[in-house]
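One structure is given below, represented as structure tokens, and several questions about it will come after.
With one protein chain withheld, the remaining protein chains of the complex are depicted in position.
Letters A, B, C, D and E mark the chains as written, and numbering starts fresh at 1 in each.
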Amino acid sequence: MHRATDQAAPIDALPKCLTGIAGFDAITQGGLPRGRPSLVCGRAGCGKTLFAMTFLVRGATGFAEPGVFMSFEESGEDLAQNVASLGYDLPALVAQGRLFMDHVRVERAEIEETGEYDLEGLFIRLGHAIRTVGAKRVVLDTLEALFSGLSDTALLRAELRRLFGWLKEQGVTAVITAERGEAGLTRHGLEEYVSDCVVLLDNPVAGGVTTRRLRVVKYRGSAHGANEYPFLIDA
Amino acid sequence: MHRATDQAAPIDALPKCLTGIAGFDAITQGGLPRGRPSLVCGRAGCGKTLFAMTFLVRGATGFAEPGVFMSFEESGEDLAQNVASLGYDLPALVAQGRLFMDHVRVERAEIEETGEYDLEGLFIRLGHAIRTVGAKRVVLDTLEALFSGLSDTALLRAELRRLFGWLKEQGVTAVITAERGEAGLTRHGLEEYVSDCVVLLDNPVAGGVTTRRLRVVKYRGSAHGANEYPFLIDA
Amino acid sequence: MHRATDQAAPIDALPKCLTGIAGFDAITQGGLPRGRPSLVCGRAGCGKTLFAMTFLVRGATGFAEPGVFMSFEESGEDLAQNVASLGYDLPALVAQGRLFMDHVRVERAEIEETGEYDLEGLFIRLGHAIRTVGAKRVVLDTLEALFSGLSDTALLRAELRRLFGWLKEQGVTAVITAERGEAGLTRHGLEEYVSDCVVLLDNPVAGGVTTRRLRVVKYRGSAHGANEYPFLIDA
Amino acid sequence: MHRATDQAAPIDALPKCLTGIAGFDAITQGGLPRGRPSLVCGRAGCGKTLFAMTFLVRGATGFAEPGVFMSFEESGEDLAQNVASLGYDLPALVAQGRLFMDHVRVERAEIEETGEYDLEGLFIRLGHAIRTVGAKRVVLDTLEALFSGLSDTALLRAELRRLFGWLKEQGVTAVITAERGEAGLTRHGLEEYVSDCVVLLDNPVAGGVTTRRLRVVKYRGSAHGANEYPFLIDA
Amino acid sequence: MHRATDQAAPIDALPKCLTGIAGFDAITQGGLPRGRPSLVCGRAGCGKTLFAMTFLVRGATGFAEPGVFMSFEESGEDLAQNVASLGYDLPALVAQGRLFMDHVRVERAEIEETGEYDLEGLFIRLGHAIRTVGAKRVVLDTLEALFSGLSDTALLRAELRRLFGWLKEQGVTAVITAERGEAGLTRHGLEEYVSDCVVLLDNPVAGGVTTRRLRVVKYRGSAHGANEYPFLIDA
Partner (left out) sequence: MHRATDQAAPIDALPKCLTGIAGFDAITQGGLPRGRPSLVCGRAGCGKTLFAMTFLVRGATGFAEPGVFMSFEESGEDLAQNVASLGYDLPALVAQGRLFMDHVRVERAEIEETGEYDLEGLFIRLGHAIRTVGAKRVVLDTLEALFSGLSDTALLRAELRRLFGWLKEQGVTAVITAERGEAGLTRHGLEEYVSDCVVLLDNPVAGGVTTRRLRVVKYRGSAHGANEYPFLIDA
């Protein structure tokens, strides 16, 4: 048990970080919580990676905030190709030092040895990436790649706190994507409790028609529109 | 088996503790049960921490009752920032000795050793905090941080009774936040049975619109409004 | 296998035991089955303990039948305070020898040793209480405290039969409270099969409004109203 | 593997056994399949035991067919008392040698030794009872008491076949009561597949009102009304 | 891994096998796939065995195709009695060498030894039966009797493939009955994927009224009516 009594911290109004996604910035009255990690969750095909990528690209091009995209499943080439139709030129941003793309391949052998991904190794690698471009924004895509081997909920909770704590210490505004689960907003149904800000993307089918929707489920420290809003990203 | 026959205790009407949350105090005809622990449960983003913090701040400022906020996930700085927009100045209350903020970090190593959090250590630490400010109100945020490692329901039930019993012995009015579960109001579906008072916060989405609601599910020893009421906290 | 062929018992009409809860006695045409244990089940806050306590208090004051309340979670003082607003003066009844309050604290160590509560010890203690006041009515609040450590359904079934059998041998009319489960009326979904009489309390929320309801799910040996009825207890 | 090729059995129309329950005998065009076991299943309080007892009492009094009631939970005295209000005089029938009541108490120790009930012992005991009164009808109340310790579905299936096969060899018409499960009509969701005839009793609540209903789910070798019918037993 | 590249097989239109069940043969434009196994699944009492038996009897009497009925639960006598009311005279068909009835009793000891039924033994026994009458049609009633001991889905899948493959090699048109599961059309929710043709029988209750229905869920290599049709078998 580590003692961490914080008796007299000075109050600051919660600063925010414009994402550049017009509707989202309006609903949240200014974007994501600056310097904190946020969770963007949803089912396959709901637009999690697109949300995260737009957050980085707009940050780099509109707000002079370099970013790091750490991917655990898609390669940098695939990601670049996937967003090219939106007019995002990732290789150019990378070349200009405004974006750092890192593709981490979690190998089977690693999982078989320890049953989980080594967070310390991630911190070293991500720290290097942040320093390289002076990143103010970070994306981790996706949480499941890190913790799918952890079935003990007490341990998972502790590791999530450790990851989120480390990101806060770096002073970056972070987006972590997460897959939708059965029992809650996320796989284990507890990630959303540990997070300061939770955005849920959805693409429900009703009467054969699909609509993309976005809802800010939780936003510690800020009023926010809590309804469901249509979600559109275009360049 | 410890004998605890209580043959002839004198009757007192159940005393209450005004929370300062106007609607809630009206529904419950006087607030939470004084000197007993209450459970405030709900999903991510429903306002559990806000409810608990308001209970403490209003206690300290309006009823001259100092309080202890023991957090297992958010730091004191983050908490202060999160409620600043409501006009709550936590650092000032802390400086005036009317509030004690304690952030307990449950480390992975502790969980791996014993599989659970050590209640005795918590009692010592929380007892110290209570004595330091002469607290009449206590918040534990959140129950899951304490018991997520306990999967045996018989043990969990015994530990809950121990925690609740200890809090009663301190004579404090306590709020313990709890996460919503699948099979009941709480994770294990039994916390609500052991508690004297259970408040459920909810933020359901209907037709794309979210409303915050509050329901007093259970209140031993008191009549109370049992319907669902809109839940609003503003300064 | 113990032989227990009962070839020629004389027939008696099933005698009943007025609870003093007006609506319930009407629905059941005379109250609970006399000399048998009944199960009163429902979710947190549905009024199980209130039902059981009223059964005892009305028995002691209106029908000259002393009672024993054996509690596994609430202390005698808390129980007294909780029903004071209904005009029930438990300490007075205790002082007059018309009520015996016993608070059994199941300790963690006991559970860890054997995985379950020792029924033999309960029988000795409860037998003593019954003899002390010449009890005709008994309440056990709650079944889960006794059997939460038993996960083997065959064993649980045998132990339930043993508990119910013992209570019948004492000739007392008993109420045992039980928590609602997912898969049936009770936690394990089998307690209701072993019981002679099962009363279900409910407090559903519909359109934001809560109503307390009562239903007699099962009553061996008696016709009974099987619909849902509003459930009100007032002094 | 035991070879049991039955190449040239002569055809008999399926004989039936009137239960004496007027509605049921009409729906099934003559009652239960004679000389075969039938399953009567339903939730607590649906009237399983009442159905089975009426089948025996009417058999003994109206059709000169003596019967055996083997109970695993209720004593003969309790059973007699429970049906006295219907005008059934069990002790008289027992005294006249038209009914054999046997109460088998499955002790905890037995279960702990072998994890299940010993079918061979049951066969000996039940065989004796059948011969004593020359029984043509048999009731086993309830299946769960026999097999609650068997969790392996392949074994359970084999044991059910063995029990049903033995009953057929005795040439008795049998009713076996069974508790309702989550995943099917019965606890394990497979008892109904092994049975020749399955009757489902239900007492659903709709709009606060309960109705007793009966449905013949399955009847090998016979046409039958398959709808839900109101279910009433009166003397 | 066994190499089985089939590079240049000549195309034949998929031949079919009239069942003699008028409605079914119309929906499927000719009956079941000839020379392949089909799955007929449904809950208890839906008519699986009746469907299978009719397929055999009509084959033997109307299409000069002898058949084998291999039963794992019902004896030949019981089966004969069960279909006598439909005018099916099984003993006569058996005596004429147009039907082979085989009742396999899976004993508990066998299951306890290996945890499953021995497919090789089944092949020998079934092969003998097929040769004895020169069978063109085969029924296995029911799949669960063979595989209820197999909980590993990868093994079950392999064994299903082996059974289906063996049946194809015999050149018989086969019907295998299967019990309905929770998670799919069948117990394990995978039997329907491995099968070439899947027929679902159902007898849902709506508004208290039961209707028998049939649906061809899957039919590799053939167009077919995919709606739900009333299902009636009469002689």
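Brief remarks on what is shown
Rule of thumb we're sticking to: contacts are C-beta pairs under 8 Å (C-beta built on N, C-alpha and C of every residue); 3 or more make two chains touch, one makes a residue touch a chain.
Here the structure is a predicted model, which means the values were calculated and not measured.
Note on the chain not shown: across the whole complex it touches A, E. Touch with the chain that is not drawn comes from one residue among E:Leu32, E:Leu90, E:Leu122 or E:Leu190, which is E:Leu190.
The chain omitted from view is touched by exactly one of E:Leu86, E:Val217 or E:Ile233, namely E:Val217. By the touch criterion stated above, the residues of chain A touching the omitted chain are 43-45, 49, 73-78, 80-85, 89-91, 94-95, 100-108, 110-112, 115-116, 118, 121, 125, 142, 144-145, 148-149, 179, 182, 203, 205, 208-210, 212. For chain E, the residues in touch with the chain missing from this view are 1-2, 4-14, 36, 152-155, 157-159, 161-162, 183-185, 189-190, 192-196, 198, 213, 215, 217-223, 226-228.
Just so we're on the same page, only the chains that are shown with their structure count from here on.
Counting steps between touching chains, the shortest path from chain B to chain E takes 3. Note on connectivity: the fewest chain-to-chain touch steps from chain C to chain E number 2.
Of all residue numbers seen at the chain A-chain B contact, under half occur in both copies; the interface is built from largely non-matching residues. Chain B maps onto chain C through a rotation of 60 degrees [Cα fit, steps of 5, range 0 to 180]. The mean-CA centres of chain A and chain D are about 60 angstrom from one another, to the nearest whole unit. Under the contact definition stated at the top, not a single residue of chain D touches 2 or more other chains. Taken as a contact graph, the chains are arranged in an open line, each linked only to its neighbours along the path.
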